[in-house]
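Structure below; questions to follow.
All protein chains of the complex are present and in place, except for one that has been dropped.
Chain nomenclature is as follows: A and B, assigned in order of appearance, with residue numbering initiated at 1 for each chain independently.
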Amino acid sequence: MTANLVGILMGGLFHAAILFLVAAGLQVVFGVQKIFNLACGSFYALGAYTGAAVVGYFTGHGGPSALFIAPLALGGLAVGLVGLVVERGLLRFVYDRDETFQLLLTFALVLMLEDLIRMTWGTAPVSTGGLYLGYGQARILGATVPVYNLIVIAASLVIALGLGWLLTRTAFGRIMRASADNREMAEALGVDMRRVYARVFTLGSMLGTLGGALVIPATAAMSEMGIELIVEAFAVVVIGGLGSMRGAFVGALVVGVLRSVAIAVYPELEMLLIYLIVIAVLLWRPRGLFGAAPA
Amino acid sequence: MRRSVVPAIGLLVAALAVAALPALAPLYYVTLMLPFMAYGVILLGLNLLFGYTGLVSFGHALFIGIGAYTGAVLTTHYGIRHMELILPIAALAAAVVAAPVGALCARYVKIYFGMLTLAFGMVFYTFLLKFYRLTGGDEGMRMLRPSLFGHDWAGLSKTAYLVGPYYYFSLAVLALATVVMWRIVRSPFGLCLRTIRDNPLKAESLGVSVPWPRWYAFMISAIYAAVGGALLAPPTGNVDPTLAYWTHSGNIVFMVLLGGFSSFFGPLLGAFVFIFLQDTVMSVFPYWRLVFGAMLAGIVLFAPGGLMGLVTRRPHGEAAGA
Partner (left out) sequence: MATTRREFLKTAGGAAAAGAIGLPAIARAQARPGVPSDPVKIGVLAIRAGIAAPVGAAGLRATEWWTERVNKAGGILGRPVQLVVEEESTPKDTVERYRKLILQDKVEVVIGGISTGVTLALGPVAEEMEVPWLSWDGTTQKGVEETMPNPKWAFRSVDNEVEAIVAGRLTPKYFKGIKTVAGIGNDYSYGHDCWETYQAVLKRYIPDVKFVLALFPKLGVTDFTSHIAAIQQAKPDLLMCSFWSGDATIIMKQAAAVGLFKTMKGVFTTAGGVHDSLKKEFTPEGLLLGYNTMYFDDPKGSPLLKQFVREYKAKYSEYPPYECDHAYFNIESYKAAVEKAYPAAGKWPSRAEVVKALEGIEVDSLSGKRSWRPDHVQMCNFYQGITTHKNGYDFVTINPIEVVSTKTAMKPSGAKLIEWINSWKI
């Protein structure tokens, strides 16, 4: 019985770990720039495809399989720099516009990235083969858990802590929080918003691409995976509260674990349960668990 | 009043062209006018919410789905084939759902409104997909050929029916919907909406209730979406959950933006251009989503007033009806 519970919990935690990375990317951007980036799912997909490609290149050229996680993570992070191109080339022109236009621009990005990914990698599922199993399994309270999953959960936790440290202990983090609270004031105090926005958006996209890269060994990259994920990520940030990093963390845990439990106990509910919680949260406490009050 | 003569003539010419189209244009393109007319109705309603009230719904496909499924359920399960009955029942179904949903959503604006509507839209989509014994699941449900004004036109092939009686029926519905919407936006209610959109705080201080008119606008736009959704179904002959997916909601917002949300006729223009452009590009270029994404980005960046904005040269993003 415990083994089953642990198994279900670990499944939920793994899913939550990935969701957190994508949601954190969303939150960082929304918190500072007040833009809900619909293309976060597309960055996730981009990271997945690129990660698999980089790993394929690495192992194909004699890289030891045991170290595959290094090029994977690096590849995932590197492709996140596309976010910088997107921000400088596209997004920055709409900062002074209505939120609606910003949202629609990110929707345009979704469409474009979908086809760009398809043009580059085709439509067949892309994966890293059996490398996932390379790190073996661990037994936790009777349940068998792939060590890779534990690594990802740990990595996600480390990144969460890192982000927390970034936000509270570094100068940039303080600037981020100040800009999120009151942009005009921050600018009046000499903050160069352009650079902040560029960095924040890139950070957000890198978190998304990293999430995609880290998840790919355990799954496969498939056409339109980004469009599927955006809805789950959306649920996470709503429940956690728009703009809040703690919200992303808790929201990811809630969605990941609840989904896992629903599958084990009442499979028909699954995603329906998550949507209903989203609606409930939006109605009862629209700012979510940790968000700022809505405008 | 004088300045409205030229557009009025243009409108008349357009209307005549549309009415004469079945006799002039190739068969396929006449059939393509049918989704245009259905989306025309949908977008008129959506723009009431978007252009005139300032609320962007990312879940409006929910009501398109309600309209379409109403038609399917009525024709397949209840044997009701009269389109004149189906449309009002679809409108009623939409109103029934829009009342509580709108009441809940109308309290919020901007991003929260968008998110709430997206969530409701996806709940409906999931319901359509999962409860397959009721809704047909991914396979959907058939919508049988409806009868128009009592005639079932059984002697006509489906294509002849679509480019003949059904074409003119849809045109009549679109014309009626347009006239009604015109009256709505020109009414005091319409003015009220614009006031609330432009400055909710001031409106409140003037004693204008803010949530109520939004709720009415939401209801009206939902009804329009359902009527359009019901119109959309017969040419396909089948309704399915993809009609309610969030990207469908995104596409109709795209259409409104393309045509120009600041103008009354912008949405109609947007529907027309989107549908025919998509048709052309899809046949020629497999990566048409890239083209459309770029187009949307282009509109947002350079021509947020849409095509009508380019034509009438209004300042960027100026509010509708000003």
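In this section, contacts are C-beta pairs under 8 Å (C-beta built on N, C-alpha and C of every residue); 3 or more make two chains touch, one makes a residue touch a chain.
In this text the structure is predicted, and so the values were computed from the model without any measurement.
S.K.: When the whole complex is taken into account, which chains on show are touched by the absent chain?
M.R.: Displayed chains contacted by the hidden chain, ordered by label: A, B.
S.K.: Among B:24, B:154 or B:284, which one touches the chain that has been omitted from the display?
M.R.: Per the contact definition at the top, the residue touching the missing chain is B:284.
S.K.: Using the touch definition up top, pick the residue from A:64, A:89 or A:125 that touches the left-out chain.
M.R.: A:125
S.K.: Pick out which of B:7, B:137 or B:164 touches the chain that's been left out of the picture.
M.R.: Spelled out, the listed residue whose C-beta touches the missing chain is B:137.
S.K.: Decide which residue listed in A:149, A:179, A:205 or A:244 touches the omitted chain of the complex.
M.R.: A:149
S.K.: Which residues does chain A use to touch the chain missing from this display?
M.R.: On the side of chain A, residues 3-4, 7-8, 10-12, 14-15, 18, 114, 118-119, 122-125, 127, 129-130, 132-133, 137, 143-146, 148-149, 215, 218-220, 222-225, 228, 259-260, 263-264, 267, 270-271 touch the unshown chain.
S.K.: Please output the residues of chain B touching the missing chain, sorted low to high.
M.R.: Chain B touches the missing chain through residues 26-29, 31-32, 35, 129-130, 132, 136-140, 142, 157-159, 232, 235-238, 240, 242-243, 279, 282-287, 289.
Heads up, the rule we're going with is that only the chains that are shown with their structure count from here on.
S.K.: Using mean C-alpha positions as chain centres, tell me how far chain A is from chain B in Å, no decimals.
M.R.: Computed from C-alpha means, the inter-chain centre distance equals 33 Å.
S.K.: Please output the residues of chain B touching chain A within their complex, sorted ascending.
M.R.: Answer in residue numbers: 50, 56, 58, 104, 108-112, 114-116, 118-120, 122-123, 126-127, 130, 246-247, 250, 253-254, 257, 287-290, 292-297, 300-301, 304, 317.
S.K.: Would you mind writing out the residues of chain A in touch with chain B in their complex?
M.R.: 34, 36, 90, 93-94, 97-101, 103-105, 107-116, 118-119, 227, 231, 234-235, 238, 242, 268, 271-272, 275-276, 278-279, 282-283, 286, 294-295
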